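Here the complex is missing one protein chain, while the rest keep their positions.
Should a chain be cited, it is by its letter among A, B and C, assigned in written order, with residues numbered from 1 in that chain.
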Amino acid sequence: MQAFDTAQLPRDPSSVRFEPGPTEDKLILSMGPQHPSTHGVLRILLELDGEYIVRAEPVLGYIHRMHEWMAEQKTYFQFMPNMGRVDYLHAMAWNWAYAGAVERLAGIEVPERGEHIRVAVTELNRISSHLLWWGAYLLDLGAFTPIMYAFDDREILLDILQAVTGSRLTYSYFTFGGVYNDVPDDFASRCLAFTKHLRSRLPMYRDLVTDNVILRGRCEGIGEMDVDLARRYGATGPVLRGSGAPVDTRRAEPYSVYGKFDFRIPAYSQGDAMARYMVRMDELETSCDIIDQAVSNLPDGPCSAKAPKTLKPPKGEACYAVEGARGKILVHVRSDGGPKPYRVKLRAPGFSNLSVFCELARGTLLADAVSILGSLDLVIPEIDR
Amino acid sequence: MIPAFVAKMGPVCSAPMDHAKTGMTLSVTVEAAKVVQAMEVLDAEGYLLEDVMASDLQDGFEITYHLSLLDGANRLVVRAMIPHDAPSLPTISGVYPGADWHERECFDFYGIRFEGHPNLHYLLLPEDFEGHPLVKADKARKSLADLMPLGYLVDCGLAEPEAEKPKPAAVKAVKTAKTEDA
Amino acid sequence: MSPDLLSFDHPLTRLVVGLLCVFAFVGLNGLVLVWVERKVAGHVQLRPGPLHVGPYGLLQPIVDAVKLVGKQLAMPAGADKYLYWAAPLLAFAPVTVCFLPLPFDPDLAPMRLNIGLVLILAFSGLGVLSLILAGWGSNNKWGLLGAARAVAQSVAYEVPLLLAVMSVAITAGSLDLYEITGKQGGWPWQWYGVQNPLAFFIFLVCAVAETNRAPFDLPEAESELTAGFHTEYSGMGFGLFFLAEYANMIVVSGVAAALFLGGWQGPFLSGILWFLVKVYAILLLMIWMRWTYPRVRFDQLLNLSWKWLTPLAIIDLALVVIIKGIGG
Partner (left out) sequence: MSVSALFEEACTGLKSLFVGLGITGKAFCQPQVTVIYPKQEVDNLSTFRGHVELVGKEDDPSVPRCVACGACVKACPSDCLTILCPVPAKEGEQDAPVAMGPAPQKGSKTPGAVIVDFSLCSLCGQCAKTCPVDSLRFSDNPYMVALDRKEFRIDLMARLKRQAEEE
């Protein structure tokens, strides 16, 4: 092999910091920012011993957009469309977290109908996020077909959401005090038809993928994490529930009308990739249950409270936690009484979930790292914000 | 009202908050040097670290740690104030390894140095970025008294209950008294 | 030039003509297979597959080939020039030789060799060399990992493959594919695949693994290694690897058809048609599997070979020897 002078290559600050370890014969591998299984522009520096991972360090910031700065430059209303872009897969939950925080600050009450619509569209959006995750995770594991079946089902759902919100991905449907517009008349019946359809498809999902011996081999016992590790890293959502703690913001600090609904919070105690997988599959059913309850007795009345056209919340601060598809979304807004927020802090669940990856990946095979990464369900724009 | 373990954290002041109005139940202000001690107490109590937030105020950078127990509406915030000219405080990544990235993010946006942090480099910003984007201009900065409702200020001893608007001088006086106590 | 050479019976002439035919056969079948693969993938995924170029998208593979030929051949900085370009050629060349001893029809076997089976196994073993060269020569870490995987996988799966083939060879008492086919009858119960299903099963699994097809496509596992050994190849460099993969598939399916499914023989009529039908049935099965399963992990792949297939193949071989000993 020809000698190649690596000194000629442009210096890469991230890998300069990632010095080779004390032992020799290790391979430093840069996975990403363009890699099929990093789902966006995430880069992971790996130190490999053969195919075993000695160290892993994610390098973030490739699509950092400084949303928190933008929030300080815009009025409360104007920042709303940004929220759909933070996590494009569960835009509704981010909409809700921001709207909720501002509503708490300004003391705006949301009418009952608005709350029900919010619950229904957020849960629909959660299903669409989980379906996409399911397909993409299997793509990571080398199965090409499930994503098409998932998209087939997701399409019905997106049609419903399009009829309500006018868009299919980056919704900015929430306003302070309710939702942007009322739902069409056939919304409830379409939702019920969809949940029925999805429930009928779940056995197929199970037979094709969940029971598959190859998938189980790839997921069982991989990336094990106990509750304490998850807690110390701040991992939430399906990742925490996969470690055995049935913790869900919808139940723990019930916001909106979630307290009225009866739903099961799935939790699996193995703490491995399979447990996280199973939690998400069960959550599809949970979301279906919630949607059924939310739309089957949709209250009459206005969908939105009258909010002032220029919102100036009194000085103070408010947090609002929402259970997103990836975990606990927390938006903290500080107001100085002016038309623009003084400080907005966005707590992205994926950020904390990904930070566990360094711990989980150590000592596993490269293929396991892909499996772990997929099981954390990352959306890079949310992590980078 | 205020749980017993708060006393062990070495609080400068603690103020109960209304969850329905703010999403938080308790705010504990500690001295910057004592955050690790406070976090050790909370870790033993089983709190989950949600995030680390910094804000740029007139009085200095305020670091806010959001924590909550796994179950229930019990968000607790720990606050610490550090001066603009010496923005540093000890890292809590030894207690909560998840704080590592959150602290790096604060370093990115505010230039706050976390003493003892294993890897304090830019996380989200490019390596060659100059400055810290969320640091406000002097004019735009507001003091804590301008940002917090009166009830909180009273609880924290930053304002008199009767005073409609606390005078800036009074705030200063309280602040200096606080540091003298330490 | 001796007059001997011009007659069709001269081995050299047969070789040259045979090779030409094989090239044509491989090229044509490669194109057809690309189309079949895409159509099957499409229909399995509830979409139509290629549609717009020609009727039912039939001309799509040709357009693809033209595109590949037209593309620039890039070589990464620091790659070993000779190894890098030798690899795709080496991937494709040995496969063509493997076609020579295949009996397509009682009257159509390019070369009748009494050790045809050995020749195929020997030359198909060469294929892995090209993967190593490609991975090593392209000076790419992903390529290197892919190459390392390819070696371990090839070594692991050649053992049960050989054992499975040997059990058939012992039953037939020959290493000549023509003869082995001849010993089977037209009806399914006369096929070795039905008489010895375990060997057939082991052979099929090993064949999928040897041709690096999903779920055993570890050397090129694109969600882990981006594209493994052919990460750096563009244009026809990639095209040759692509073609070699399909040619390899046809070879193993041809061998499987000859060894286990009675080759050209079939009920009612016999000939090349039956042979092709059987080959394509196996190919379809391989394609079908690819679009159904996730990829196994590398250690699981090796475990499957060493802990399951190899012992089973040894047991099968022992049984065959015992039965053969008792019977005759």
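Just a few scattered comments:
Just so it is clear, a residue touches a chain if its C-beta (ideal position, glycine included) is under 8 Å from a C-beta of that chain, and two chains touch if they have at least 3 such contacts.
Values in this document were obtained by computation on a predicted structure and should not be read as measured data.
For the omitted chain, the shown partners it touches in the full complex are A, C. Interface note: of C:Y82, C:W187 or C:W288, the residue touching the hidden chain in the full complex is C:W288. Within the full complex, the residue among C:N29, C:Q45 or C:S167 touching the omitted chain is C:Q45. Within the complete assembly, residues 40, 42-48, 51, 288-289, 291-293, 308 of subunit C touch the chain that is not shown.
In the full complex, the hidden chain is touched by subunit A at residues 74, 77-82, 85, 145, 149, 152, 155, 159, 162-163, 166-167, 170, 172, 175, 180, 204, 207-209, 211-214, 309.
Simple rule for what comes next: only the chains that are shown with their structure count from here on.
Taken chain by chain, the contacts run in an open path, each chain touching the next and the two ends left apart. Closest to the middle of the protein, by Cα centroid, lies chain A.
Using the mean of the Cα atoms as each chain's centre, the chain most removed from subunit C is B.
Centroids of subunit A and subunit B (each the mean of its C-alpha atoms) stand 27 Å apart. Between the CA-based centres of subunit B and subunit C the separation comes to 66 Å, rounded to the whole angstrom. For the pair subunit A and subunit C, the distance between C-alpha centroids works out to 43 Å.
Residues of subunit C in contact with at least two other chains: none. The residues of subunit A never reach two or more other chains; the list is empty. Within the complex, the subunit C residues that touch subunit A are 41, 44-47, 77-80, 136-137, 139, 141-142, 145, 148, 214-215, 217, 221-226, 290-300.
On the subunit A side of its complex with subunit B, the touching residues are 13-14, 17, 60-61, 64, 66, 68-69, 72, 101, 104, 107, 227, 231-236, 240, 245, 247, 252-254, 314-321, 328, 330, 332, 334-337, 342-343, 345, 347, 351-352, 355-356, 359, 384-385. Subunit A makes touch with subunit C in their complex at residues 1-2, 4, 27, 29, 35-37, 50-51, 138-145, 148-149, 152, 208-209, 212, 214-215, 217-218, 365-368, 370.
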